[in-house]
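Here it is: the structure, laid out below.
Yeah, one chain of the complex is gone here, protein chain that is, but the others are all in their spots.
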Amino acid sequence: MSKTDQLVQKLVRKHGKTRNSLMAVLQGVVQEERYLSEDAMIAVARELDLSAADVYGTASFYTFLDTIPRGKNIIRICKTITCHMKGKDEVLLALENMLKIKAGETTHDKMFTLLTVNCLGWCHKGPVMLVNDEVYTELTPQKAIEVIEEYSRK
Amino acid sequence: MDKQIKKVDIIFQMDEDCNLLDILDKALAQPADDIILDLIDSGLKGRGGAGFLTGLKWKFTKNEDSDVKYVICNADEGEPGTFKDREILDKVPEKVFIGMAICGYVVGAKEGYIYIRGEYNFLVKGLQKKLDNFNKHLKDRNLDFQIAIRSGSGAYVCGEESALFESMEGYRGEPRNKPPYPTVAGYNKKPTVINNVETLVYVTMISRLGVQKFKELGTKDSRGSKVFSVSGDTPIPGIYELELGMPLNQFVDEFADGDAKAVQVGGASGHCVPRKKFNDTIIGFEGIPTGGSMMIFNSTRSMYNVLHDYLEFFTEESCGQCTPCRVGCQQLLKGIEAVKRGEKPPSYLDDLKKLTTTMRIAAKCGLGQSVGNPFNSIVDNFREEIIY
Partner (left out) sequence: MSKYLVNLKINNIPVSVEEGTTILEAASRINFRIPTLCDHPDLNVAGNCRVCVVEVKGAKLLAAACATPVSEGMEVFTNSEKVRTSRKHIIELLLSEHNSDCTKCFKNGNCELQTLSSEYRIGDHVFLDLVKPKDKIQDISSPSIVKDDSKCIRCQRCVRTCTDLQAVSALAVINKGDQQKISTFLGKPLNEVVCTNCGQCVNRCPTGALTERSYIDEVWDAIYDPNKFVVVETAPAIRVALAEDLGFDPGLRVTGKLVSALKKIGFSKVLDTDFAADLTIIEEGTELLTRLKRALVDNDENIALPLMTSCSPAWIKFQEHIFPDLLNNLSSCKSPQQMFGALSKTYYADKINIKAQDMVVVSIMPCTAKKFEANRPEMRDSGYQDVDYILTTRELAMMIRQAGIDFEKLEDEKYDSILGESTGAAVIFGATGGVMEAALRTAYEIVTGNEVPFTNLNITPVRGMEGVREATIKIKNVKPEWSFLEGVDLNVAVAHGLANAKILMEKVQSGEANYHFIEVMGCPGGCLGGGGQPIPTSLEIRKKRAEAIYAEDEGMPLRKSHDNPEVVRLYKEFLGEANSHKAHDLLHTHYKPRKRY
């Protein structure tokens, strides 16, 4: 049995073999594997007795339940109005240059995925980004680069 | 005339003399019907934005004949410009728990859930610890009510209550047809009270301070105070608890940078008020209601960009199931782009305004129904900025 299958079984045991557990199970997989692979969605479908399309359809509704491969660290830069006003374009550009990828892409070494997302709920402290679950506020291009450099070293 | 805006300290107040659990004990000693009567009397309306009377919501749910009922705290705070619930859950989560427990006691629910947006995942660990502790207190009191946390995963529309239920049930967060309403068929199709984070804290604090104290604040239609999330062109962005019913000009005097040309009240789905209307705009249910978001724009800002950002947001965050919202949002967004580029005449904006009327009355949920608010208020007040 693959690692993914084991993970899914563990999550299903924890949260229960019901449809109501679907979100928690998917979140658990993403927590461990950063995204929902085809195998992971199939494993979830099998364990919860759902169709694979149904699992995919549900997952793809939610921005944080990625169904395409993601890097080890996912950077999500808020693109909504106040972060926009306070300079998220510059922050994004700085990180694009630093990582040599465009928003939506993943670095070759699979260390970073750079995404823009809708409001993260820190409008008074924009620009803001999430790296995985950690939040970084009042960014400048320089500060953002420093944060990401820190992650590269980890 | 009192030009000073009235700042209030109820939500975040840390009352040295009062053990928070005493508030719970006091409530549990009261008959459930009395608590409902108090809440109705207080005039407390939902702080998520829609403004339904909290006491009535509880009453309807209590009156439903069902063995299983739920209390849900809506912490899917996703409205651009709103960030108060995060602060509340971070600083005074016990007040939220208590509000939920009181609700559980009143309506006869055994399970409570906090649905917190995925963007606030970093809060969950700490929150869970406090919750475990609180659940123990509930058990100690033999109250048959326990609270658990459920996380969202990045979908603005899940803040719509029936979409939130769908999400908790493991489905796409698509709003349901109404009726039935949550008080009749909510989570798992059972009677459910779903309240905003802030509303639940006010429940706790009304229980603590008494109805009178709460009613002294605000106006006839907008009782009490409210937590505001202030952002944009302001030297002092942040979270402020203010009395409801204030005129917008007072707010601007207090918070703006002296060059405000517009304030977006109520987040992306709210209304844009231009400078010339600051004086006669009241912040409250009788004027412009708000979930607490106040975004200030100064004269350097392009209102086209502001509107464009909002429309892009709705285009992406619409659940996509109903036609007026899914396609309407795209048409509004592409429409202002076309006008800007000169591919459509300025009069096309009027066609789009008519479309927003259809969206307002024919969309399935509040998301699609409210996209016309920013569109019309920005197009009406800043038409030249949209066209040229």
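A and B label the chains in the order they appear, each numbered from 1.
Here, contacts are C-beta pairs under 8 Å (C-beta built on N, C-alpha and C of every residue); 3 or more make two chains touch, one makes a residue touch a chain.
These numbers were taken from a predicted model, which means no experiment stands behind them.
**Q** Touch as defined at the start, partner being the missing chain; which of B:Ala32, B:Leu127, B:Cys322 or B:Leu349 qualifies?
**A** Answering carefully, the residue with contact to the hidden chain is B:Cys322.
**Q** May I ask which residue of B:Ser151, B:Ser229, B:Gln250 or B:Gln369 touches the chain that does not appear here?
**A** Reading the full complex, the residue touching the unseen chain is B:Gln369.
**Q** Would you write out the residues of subunit B that touch the absent chain, in ascending order?
**A** Looking at subunit B, the ones touching the missing chain are residues 155, 157, 172, 177, 179, 314-324, 326-331, 334-335, 338, 351, 354-355, 357-358, 360-364, 369.
**Q** What residue numbers in subunit A mark contact with the hidden partner chain?
**A** 38, 41-42, 45-46, 50-54, 56-58, 60-61, 67
Methods note: only the chains that are shown with their structure count from here on.
**Q** Could you state the distance in Å from the CA-based centre of subunit A to that of subunit B?
**A** 26
**Q** Residues of subunit B touching subunit A in their complex?
**A** Touch residues, subunit B against subunit A: 77-83, 86, 117-122, 150-156, 167-173, 188, 229-233, 237-239, 268, 293, 295, 297, 301, 305-306, 309-310, 313, 316-317, 319.
**Q** Could you please specify the touching residues of subunit A with respect to subunit B in the complex?
**A** For subunit A paired with subunit B, touching residues are 18-24, 26-27, 30, 57-58, 61-65, 79-82, 84-85, 117-126, 130, 133-135.
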